[in-house]
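Of the protein chains in this complex, one is absent; all others appear in place.
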Amino acid sequence: MLELRLVQGSLLKKVLEAIRELVTDANFDCSATGFSLQAMDSSHVALVALLLRSEGFEHYRCDRNMSMGMNLQNMAKMLRCAGNDDIITIKADDGSDTVTFMFESPNQDKIADFEMKLMDIDSEHLGIPDSEYQAIVRMPSAEFLRICKDLSTIGDTVIISVTKEGVKFSTAGDIGTANIVCRQNKTVDKPEDATIIEMQEPVSLTFALRYMNSFTKASPLSDQVTISLSSELPVVVEYKIAEMGYIRFYLAPKIEEDEDMKS
Amino acid sequence: MLELRLVQGSLLKKVLEAIRELVTDANFDCSATGFSLQAMDSSHVALVALLLRSEGFEHYRCDRNMSMGMNLQNMAKMLRCAGNDDIITIKADDGSDTVTFMFESPNQDKIADFEMKLMDIDSEHLGIPDSEYQAIVRMPSAEFLRICKDLSTIGDTVIISVTKEGVKFSTAGDIGTANIVCRQNKTVDKPEDATIIEMQEPVSLTFALRYMNSFTKASPLSDQVTISLSSELPVVVEYKIAEMGYIRFYLAPKIEEDEDMKS
Partner (left out) sequence: MLELRLVQGSLLKKVLEAIRELVTDANFDCSATGFSLQAMDSSHVALVALLLRSEGFEHYRCDRNMSMGMNLQNMAKMLRCAGNDDIITIKADDGSDTVTFMFESPNQDKIADFEMKLMDIDSEHLGIPDSEYQAIVRMPSAEFLRICKDLSTIGDTVIISVTKEGVKFSTAGDIGTANIVCRQNKTVDKPEDATIIEMQEPVSLTFALRYMNSFTKASPLSDQVTISLSSELPVVVEYKIAEMGYIRFYLAPKIEEDEDMKS
C-alpha cells in the first residue's frame, strides 16, 4: 500500500511539465527514502533524475518498494486537472495495475480522484557516481532559460565557457553569431538573483540547444539553476525542489572530433 | 421601428460569444416583453433559449413584434468591434432587410454604426413547459467550466450524480477514469462561491461533454450556474443575466439502452 500526501501539489504538476517533453514513459520508484525517477529521453541522449524525499510529504506511507510505470503525457493530463492550491495524494494498492491521484481543494469543497492505468516498462537504473567538476555555475533559472531560448533563434548548439570572471554562452548560425556573457555577481538584493561561479579550471564545452531548452522547462520549480561542467563528463543541469529534492538533467557534450569526422 | 439601447453593451457581446459556437443562424424575436432567441444547435441536439427583458434596456422601443434572422458569426464579428464600455443600440426599420448596431463610447467621442444584412430563417418556436426537477444544483460557473474542461481531457461523456451531500461528475476514457465531487457549501464569504443542492430524490444522468463545454462559454455572463436534472427531461444549464434575463441550454441525457445496443 502506497499513500503519499503532498500539501504543495503544484510541485508535482511542475515536475511533470518539466519532464513530459523529454520522457515519454518512465518508472516512478517509491521507497522509504522517497519518490524518485530516472529515465533517458526518447532519443537516449539525455538523462533525467528526479528525487522527492519522503520528509517533504505531509504523509508518506510506502509499505514496500514499488516501481510504477507511467505514461508521462497521460499523467500530466491528469495532474493538469488539479488546482494550483490543491493537495495531491498519490495512492496505489500492492499489486494493483492502477494508480490514483487525489486532488483536494484547500477548503475541502471539491475532491477529485483520477485513476490511471500503469504500464510495464523495462528500465535499468544507472548508478551516477558523485564527481568533481571543473566549474560549477549557479545563476537565476529565468536568465538561463532566456539565454537558451535567445540563442536558439540563431544556432543549434551552445558553447558554454567558464572563466573566473563569468560564464559565456555562444552560438553561430546562418544569420550570424551571438555571445552572451554573465558576470559573477554575489552582491545582489535578492539571493535568487545571484550568479556565482566556482571554478577549479577554465572549461569550454558544446551542447545541443534543443536539450538545454527542454531542461529549462523545469524553471518554475526553482529560482536558481546549477550547471556543473567538466570536459570528461556530462553536464549536470540541476533545479532544486524546495526542501524536498531535485530534478537533474545530464547531457553529454558534443565532441569536436565528431564534428570534424562528419565534415 | 425597433430601437433597443443597452447601456451595458458588453452583456450583448458576451451573449453572442456564449452561443455563436453552438448556433449558426437564428431568429432574434423582439416584442414588448423583450429581446429573445430560441434555437437548436446545428446538429439538432441542444437547444438554447435567451431572454433579455425590455426593463433591462435604457430605452426599449418595439412598435410591433419582429423576428430578425441573423448569422451569429457575422453578428459576433460586428459586436467584437464594440468596446467593453460602449453603449450598444440595436436599430431596425419596419420591413427593412438590415439591422444596425450602434456603438457609443462612454464619453461620446467615438460613434460606430455597423449595418448587417438579415436572413430568412425557418424556425418553429418550441413551447418549453415549466417542470419539476428531481435535483437542482447551483454552483460557481467557473467551477463548472473547469470541471467540464478537465473531464474532457479524459473522456467524452460525463455522468452527473446528485445526492444530498453533493454533486459528482464522472468520466472514463482510454487513459483511466475521473470522479470529481463538489460538496454542498452554503457558508461562504461571497455568495457567488456557494454550492447549493435542492434535491427531491437522487438522480444520475449521462451527457455528452462536448455540449457541456459549449454551454460553459456563457460563464462570463454570470458567477453562478444552475443545473436542473430529472431522469425524464433534458438537463437545463442556466446562466442568469443580471437583472435582465437568462440564457438557458437544454440537452437530452444519453440513455444507457442506446449505449448497450451499440455495443
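Order of writing sets the labels: A and B. Residues in every chain begin at 1.
One rule holds for everything that comes next: contacts are C-beta pairs under 8 Å (C-beta built on N, C-alpha and C of every residue); 3 or more make two chains touch, one makes a residue touch a chain.
Everything numeric in this text was worked out from a predicted model, so none of it was measured.
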Thinking of the whole complex, not just what is shown, which of B:1, B:32 or B:81 touches the missing chain?
-> B:81
Among listed residues A:31, A:153 or A:200, the absent chain is touched only by A:153
For chain A, which residues reach the chain that was dropped from this view?
-> 143, 150-151, 153-154, 175-183, 185, 195
Which chain B residues would touch the chain omitted from the figure, given the whole complex?
-> 71, 74, 77-78, 80-81, 98, 107-117
